[in-house]
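In this view, the complex is presented without one of its protein chains, the others remaining in place.
Chain lettering (A, B and C) follows the sequence in which the chains are written, and residue indices restart at 1 in each chain.
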Amino acid sequence: MLILMKPDVPREDVEQVKEKIQSLGFRSHEIPGAQRIAIGITGNKGRVDPDLFKSMSGVLDAVPVSKPFKLVSREVKHEDTVVRVGADNIGGRMLTVIAGPCSVESRDQILEIASMLREMGVKFLRGGAFKPRSSPYAFQGLKADGLEFLREAAEKTGMHIVTEVKDTETLSLVAEYADVLQLGARNMYNFSLLEKIGETNKPVLLKRGFSATVEELLMAAEYIVARGNYNVILCERGIRTFETYTRNTLDLNAVPLVKKLSHLPILVDPSHGTGSWELVPPMAQAAVAAGADGLIIEVHPDPEKALSDGFQSLRPDTFRRLMDRLQELAPMMGKSLSLDTSVVTT
Amino acid sequence: MLILMKPDVPREDVEQVKEKIQSLGFRSHEIPGAQRIAIGITGNKGRVDPDLFKSMSGVLDAVPVSKPFKLVSREVKHEDTVVRVGADNIGGRMLTVIAGPCSVESRDQILEIASMLREMGVKFLRGGAFKPRSSPYAFQGLKADGLEFLREAAEKTGMHIVTEVKDTETLSLVAEYADVLQLGARNMYNFSLLEKIGETNKPVLLKRGFSATVEELLMAAEYIVARGNYNVILCERGIRTFETYTRNTLDLNAVPLVKKLSHLPILVDPSHGTGSWELVPPMAQAAVAAGADGLIIEVHPDPEKALSDGFQSLRPDTFRRLMDRLQELAPMMGKSLSLDTSVVTT
Amino acid sequence: MLILMKPDVPREDVEQVKEKIQSLGFRSHEIPGAQRIAIGITGNKGRVDPDLFKSMSGVLDAVPVSKPFKLVSREVKHEDTVVRVGADNIGGRMLTVIAGPCSVESRDQILEIASMLREMGVKFLRGGAFKPRSSPYAFQGLKADGLEFLREAAEKTGMHIVTEVKDTETLSLVAEYADVLQLGARNMYNFSLLEKIGETNKPVLLKRGFSATVEELLMAAEYIVARGNYNVILCERGIRTFETYTRNTLDLNAVPLVKKLSHLPILVDPSHGTGSWELVPPMAQAAVAAGADGLIIEVHPDPEKALSDGFQSLRPDTFRRLMDRLQELAPMMGKSLSLDTSVVTT
Partner (left out) sequence: MLILMKPDVPREDVEQVKEKIQSLGFRSHEIPGAQRIAIGITGNKGRVDPDLFKSMSGVLDAVPVSKPFKLVSREVKHEDTVVRVGADNIGGRMLTVIAGPCSVESRDQILEIASMLREMGVKFLRGGAFKPRSSPYAFQGLKADGLEFLREAAEKTGMHIVTEVKDTETLSLVAEYADVLQLGARNMYNFSLLEKIGETNKPVLLKRGFSATVEELLMAAEYIVARGNYNVILCERGIRTFETYTRNTLDLNAVPLVKKLSHLPILVDPSHGTGSWELVPPMAQAAVAAGADGLIIEVHPDPEKALSDGFQSLRPDTFRRLMDRLQELAPMMGKSLSLDTSVVTT
């Protein structure tokens, strides 16, 4: 159920509606918009009668929401959500590029890549410190050391750090170092972790599970938002199909679909999504042309030597040519490529 | 196995290689290129010894081809294949748009749509006369009458006709009326039909089966080309996955993948690929940005009244806006949108 | 729509209902049952008004059928269909075993296998003469010669021949030699071939397409039955999923599902369904325990030397042990294993 308030109603009308909701045993969620305020009702105490609200002062309408997701729904909030990270925005008219290696492998490696990317204007640095891996014997990341190296890179370059949080145990540690928490595909159904992230106010890049429907992705976002954290950025990263030439099948249909169903921004990860560096530039362009709010791309100065996923990493020169392409493409989509080409003195 | 000839060798060197191949019980396929001639060897008589050819006059090299497809492989022919339809080209630097209704429903309907599309510059008219349907009780098309109406539309507008061929029985009839034969997704594994089409010289739009891998699509093309018909245009039209919000999952990864593996042109069908008209414009743009050679799009003046697939058809005004977008996007991809905006007097 | 007649009505009541149906522009299908006659109405002229029939003499009820398939539906005919092949039955209380090599490779090979299987009591011999193959360069079968060898094997052993029909062109040839036509997975959507088979009266083993839903399988059967051929035996043979350890994922859920939805018999092909001979015996047992009416199993005296699919063929001794197992299992499922252990003198 969603209560739509009339434009410019006095604050006390809003408060009365919220009190009414609580008195019925539900939770209220105020959703501010440019034109009017909406109030979402959540809770598992059964159906609410819309008539209880329609007659209240300042209420325009009380509408049952037909989708299983509510707070993340475009029905509830028409305007695009813009997530603020430091002085930068993700979503809206921005086309954001997040780049970096799959894993932080050493202090030197991450500082070198960060400085190289920063020179190209990239503002968001990715790099895994805690790596969930299918095999217990595979490299699991540099952990706390990796976070330190990322923070040092951030301080040297002014970049924002995007890094994965793997479990509730390390959430507060990772949140201390990261500007944007990344929640990996394998954790999209980890509801306890979603809830815990919902209790922070950190921006979170929520990756679609590789066999999750778009509806399930939105439900996972709903878990976070329902706890009060609206800073959710969705991310399409490829689904599992019968096709074997590509590691995953990057599902760009998810981009216009999410745009239709939800107000949250959506990025695309063509590196994991295809698993092959040769497919990254064309699919990155395609993602932008489909309406994505940005890209997260693996870049490595020496892909052959990467400790994980080297075959899907772009070399710096290929990445630079892609940025030139996107510079041209972004305005056609009504977007501005979020690169900072001002000189940095460190 | 593939025999690469040296540049500018005398014709008799080529003929001697071909005779050798035949004397060994195999078939030879001459593949002309801008720089040199290559000769493919096919047949199921086991492996051929490369040394039998390496010492022959005019032969540069004899290379085993590692992929199961040969004649359609980029290894065999490096340059893009361009398929000629009347005075127009599909592939190469052209961005082709094929548009029209799912089915020919009446003479008036197809003439009206054709004239409307022709005014917008569209050169290729689609429309099904023979419709393969899951249910024996569903509308199966106007059949021979539908072909007559399409031909009349072609004569009135100068457009090329793209229409589906459903079986070997009606192949010669359809081939008489069509400029481009369309082979539907359900027939991609119909090897007898592929062979029969291979024996004509008609351009054919070969749609990927909805559960076919890219390799299987290329093998289906190989069936046609192996019989001598090189006028094959591939088409991605959505695959079957677990996602239920979209009718199919349009797999744009297939576009750069096909471009890497094969010299054949590839179009994209976002109408069947998504099954939802709202997703058609963004996915059409994405297809072009991924490197597709063109699009096949369902357009209907009155989608609600269409006898089949109305929900995935664009209205004329939405289609026109998409063409404007593509006009802008094509040059960025090194392509020229194939629209003819000259005045037509009929 | 389905017209249910009262028990024991005079023949003229039935005829009057059928005339009425035809006068409305539809086709009538008489469906005899043990207790009463039902009459199915098919055609694509829109909805029929049940009241037009309810008042007619001898009519018990006129019920709209809710599924897209009608004539094959359990709603329309409650009793299990039993397909007669010579003196043998498939379906009902019979557990049928069809065995033999993937392909007929030579006269000696098929005669040897047939005689060996016949000694074990097997009554149905499989073997492909026309083989649809993904590659145009792969072995396509011995064709007409293969059919001759199969027929000779049949005459020597008294076995029934099950062999694949690949296209409409060779249908009448194959139908001359085969006791049961096999329609392969790749042809399940070949509606023209389904219709042509529907016009014969031959028993047909209709294999599920590897990405076909159970509903689509039943619709394919409906194509055949709608043309008058009720001798349809369904076959589950594995679907395409993300799992890569097995060639296909044998979907045994299809067995109880088909039993619930349809009156047609259903067999299971664990050889293609798993693609690995080691999985064949356990999955064959599982198929029977799930309620299948029989099995089609690849057996080869020397799997390593098979021209196709050797890795999924059972050796004779493994097959024999499986038969012993099924002999024990069949009665538990209310079935009798259809083996003929009488002595054959040829």
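Here is the rule we go by: contacts are C-beta pairs under 8 Å (C-beta built on N, C-alpha and C of every residue); 3 or more make two chains touch, one makes a residue touch a chain.
Computed from a prediction, not measured in an experiment: that's the story for all the values here.
Undergrad: For a quick check of understanding: of C:Ala114, C:Ala290 or C:Leu337, which residue touches the chain that isn't displayed?
TA: Spelled out, the listed residue whose C-beta touches the missing chain is C:Ala290.
Undergrad: Of A:Gly43, A:Gly92, A:Gly121 or A:Pro316, which sits in contact with the chain we cannot see?
TA: Answer from the full complex: A:Gly43 touches the omitted chain.
Undergrad: Which of C:Glu155, C:Glu176 or C:Glu243 sits in contact with the chain that's absent?
TA: Missing-chain contact among the listed residues: C:Glu243.
Undergrad: Among A:Pro50, A:Gly92 or A:Pro132, choose the residue that contacts the chain missing from this document, as touch is defined above.
TA: For the chain that is not drawn, the touching residue is A:Pro132.
Undergrad: On chain C, where is the contact patch with the chain that was removed from view?
TA: 211, 213-215, 239, 241-246, 249-253, 255-257, 259-260, 273-274, 278-279, 282-283, 285-291, 325, 328-329, 332
Undergrad: For chain A, which residues lie in contact with the unshown chain of the complex?
TA: Given the touch definition above, chain A has residues 42-44, 68, 70, 132-140, 166-169, 186-187, 189-193, 195, 210-211, 216, 219, 222-223, 226, 240 touching the missing chain.
Undergrad: To test your reading of the contact rule: which positions on chain B touch the chain that is missing from view?
TA: 211, 240-242, 244
Convention: only the chains that are shown with their structure count from here on.
Undergrad: Cα centroid separation between chain A and chain B, in whole Å?
TA: Their C-alpha centroids are separated by 38 Å.
Undergrad: Going by the contact rule already set, what residues in chain A reach two or more other chains?
TA: 211, 241-242, 244
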